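So the structure is just underneath, and the comments pick up after that.
Complex shown without one protein chain; remaining protein chains in place.
The first chain written gets the first letter, and so on, giving A and B; residue counts start at 1 in each chain.
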Amino acid sequence: MAKYYIGLDGGSTYLKAAMLHEGAVVDTMVRNTGIDNNGTAKKLVEELCRRSQITQRDIGYIMATGYSRKVLEVADDDISEITAHAYGVRVTAPKEYRPGMIIDIGGQDSKIIYLDSNYAVKNFSMNDKCAAGTGKFMEVIAGILETTIDQVGPLSLESTAPCDINSTCVVFAQSEVISLVARKYDRRDILSGMHLSMARRIIKMMKKSEKNGDILMTGGGALNTGLHRAFEEELMKDVYVASHPQFNGAIGAAQIASERG
Amino acid sequence: MNTQTVSPREQRQKDRFISKASQTAAKYLRRMEELSGAPESMVPFFRVLRDIYVDGKDVSREDGVKTVGTYCVMAPHELIYAAGAIPVKLCSGSYTAFSIGDDLAPRDACPLVKAVAGFQQIGVMPLYDNCALMVLPITCDCKKKLAGYLAERCEVCTLQIPVSKEDEDIEQYVRELYQFLGVLEETTGNRVTYDSLADAMKKTGYAQFELSRFLRLKKSLPYLLRGTHIMAMMNAASYMPADEWGRQLHLVNRELEQRISRNETVTRRQLPRILLTGSPIIFPNIKIPLLIEEMCGILAADETCMGERGMSDPVVPVDQSFDGLMRSLAIRATRPCSCPTFADNRQRIFRLKQMIRDYQIEGVIYHVLRGCLVYDFEYRQIEEALGELGIPVIRLESDYNEEDVEQLRIRIEAFIELIKLKKPPEVRRTERDYYG
Partner (left out) sequence: MKQAKKIWLTAGVCAAMFALAWFAWRLPFFEFSEEYSAEQVGSFLSLKYLKNLLPLILILLLSSLGILICIGVRKRIIRKDPAFGRFFEARTGSGGKKVPGQRKLGFMTVRWAAMLGASFLMIFGGTALNLRFAEVSLPIFSCPVNTEQMTESSCYYLAHLNDLFELPLKDILLFFGTTIGFALLLGRVICGFLCPMGLLQDVVHGIRQKARVEGVAMTDKMYAALTPVKWMMVFLLLGLSFLGGNFCNFCPLVAVSPILAGIQTSLYFSGFFMIFALIGSFFKRRFFCLICPLGVLLGLLHRITPFRIKKDCTACTECGACYEACPMGIKQIYTEREKTDVTDMNCILCGECIRKCPEDNALAMTFAGKKIYTASRKQVMSGYHAEGRKQDRRRGGSV
């Protein structure tokens, strides 16, 4: 009987898990990281087994990735999130995607990974110690505009005249947004402007020498349709979205686990 | 040297500083010594770093010989030796001094300058306090303002670095060096003659000769040495007379020759070979080289001004007259120098390409000290050039503190993993080869 493989992605805010069976994603799960990384991970693994009605023996290999990967003792091995993401897109990318670039927008960081045609990592760039251009940034702005993170995308799509937001820092952007609100700007326009500004900031990170292939969005940020549109507008080309964007790292880890196991 | 009384509170602050600074330095020295594979003969270099940073000693020298502090590679040490003084490179990597300097300079100023200003402010390092003169080539805005700051506290001589390297600029720099030599004569009270200059050039030339031998040996066998140890060795050159340094290096070379004959390397594994370039790496701020090698990478070469690049270009006197020697020094300080202070610095790309060829580099880490604008500026250009070669490159921004170590670790680890997985399967060994 084919084994099950689990990938754990210990991010800054959430711990994500994905289970692979015969090359397909069976189940995914997410939990708040909490204080006890390892305990949460253990619970996640148990939960996954219970949901798929398998025992721990059916699990072939567990691979950890993300910030807290070194402390996850349940895992058999760990791998850096860059590699995990590159493996993840082999499963999650749409069929027509020609490997080129992955834009990953996570909770507290964003990164760009460059792939060659065999999905091997060629190069990568990461944002600096700053939350601009990350999920946290979106959350803060959504809070000010009295909406939820899920609504941010659809709302911004309704905008007709996006505002101009220049700040690249969460704290300053916050005050900029507040002043826009005070000046009675429509929140849909503000959100749209915010997405464009985020996209611009991430595009700045891109390496000029890497132009081949298509662009794929992963991470929680990819669920935001407004941000997705903003990227397409700024890059002036199609941007694909991974099938389980926020689980891409975990799926990648599971994929590596299946190769190891 | 302070004649005015120091209040107990002030004294306590100084004591705190000294103990903190020496602890940090001792920690990094220990981490460095824990890395395997340092040749026995390199120990004297580590001892020099220990003397200066842990024990707070001054450069060892005969009585009455003055020290002249220099910054950047454009101030020819030959002139200082010719005037009968000993040059000391004062560019600093101290986290403790940085935290003091942080209050003296604007937030975005580079940490190197802040650390120097911090040392000057606290006044507990004999290395800084005993300097008879400080020479500051004006290579960037921070250095310029640092010159102004230091001038209030000690003797300072600035060197104007030309923006480009045209023939007229060289003539101008020769003139600048003559003026500098005049200041040196006044500081030391010695006359510079043809013989003293020739002797000085022989001293530094010998050190460069041994360095050229060292580099040749290093090129001949991959994994012969660890880059962190080499960086420490190059850093030690700042606090040793050139001829003494050369003599110690001679012993290292002898040991390396034996190693090569036994085909002995620091590792039997095919570790990813990494080149470090960008802003200077100065002891005790060697966290990046340490991280690279602790993460199972090999720092195969560095293109930084406190490392190989600062010393390796030899002085080539063409004309044997006094003026000819001065010209050769001025030319050596400017033309081969791939410091981003020069407007057109494409030669740095070629230098990197050559190093990639020489040392079979698989990845380049571009180090930017926070606020080091000139290096940051060149990142794009170099990234593009290396992209064409298919060499991965990442930019690492760091500051003089230990808060960003985790951030750096994540990046370096992922980078090393990337290189390992990039190797084609037939070259790629099993995991055991990497982690053994």
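Keep in mind that, in the parts below, a residue touches a chain if its C-beta (ideal position, glycine included) is under 8 Å from a C-beta of that chain, and two chains touch if they have at least 3 such contacts.
The structure presented is a predicted model; accordingly, all values stated were derived computationally and were not measured.
Engineer: Could you run through the displayed chains and say which ones the absent chain touches?
Structural biologist: Displayed chains contacted by the hidden chain, ordered by label: B.
Engineer: Which listed residue, B:Arg153, B:Arg335 or B:Arg409, touches the chain dropped from view?
Structural biologist: Touches the omitted chain: B:Arg335.
Engineer: Among B:Ala38, B:Cys110 or B:Leu181, which one touches the chain that has been omitted from the display?
Structural biologist: Reading the full complex, the residue touching the unseen chain is B:Leu181.
Engineer: One chain is left out of this view; which of B:Ile18, B:Ala198, B:Cys296 or B:Val405 touches it in the full complex?
Structural biologist: Residue touching the chain left out of view: B:Ala198.
Engineer: Under the stated touch rule, tell me which residues of chain B contact the chain that is not displayed.
Structural biologist: 165-168, 170-171, 175, 178-179, 181-182, 185, 191-195, 197-199, 201-202, 205-206, 208-210, 212-213, 216, 247, 250-251, 254, 313-314, 316-325, 327-328, 331-332, 335-336, 338, 346-347, 350-351, 353-354, 357
As a working rule, only the chains that are shown with their structure count from here on.
Engineer: Which part of chain A faces chain B closely enough to touch in the complex?
Structural biologist: Residues in contact with chain B: 67, 79-83, 120-126, 128-129, 207-210.
Engineer: Which residues, counting only chain B, touch chain A once they are in their complex?
Structural biologist: So the residues of chain B in touch with chain A come to 380, 383-384, 386-388, 390, 392-395, 397, 404, 407, 410-411, 413-415, 417-418, 421-422.
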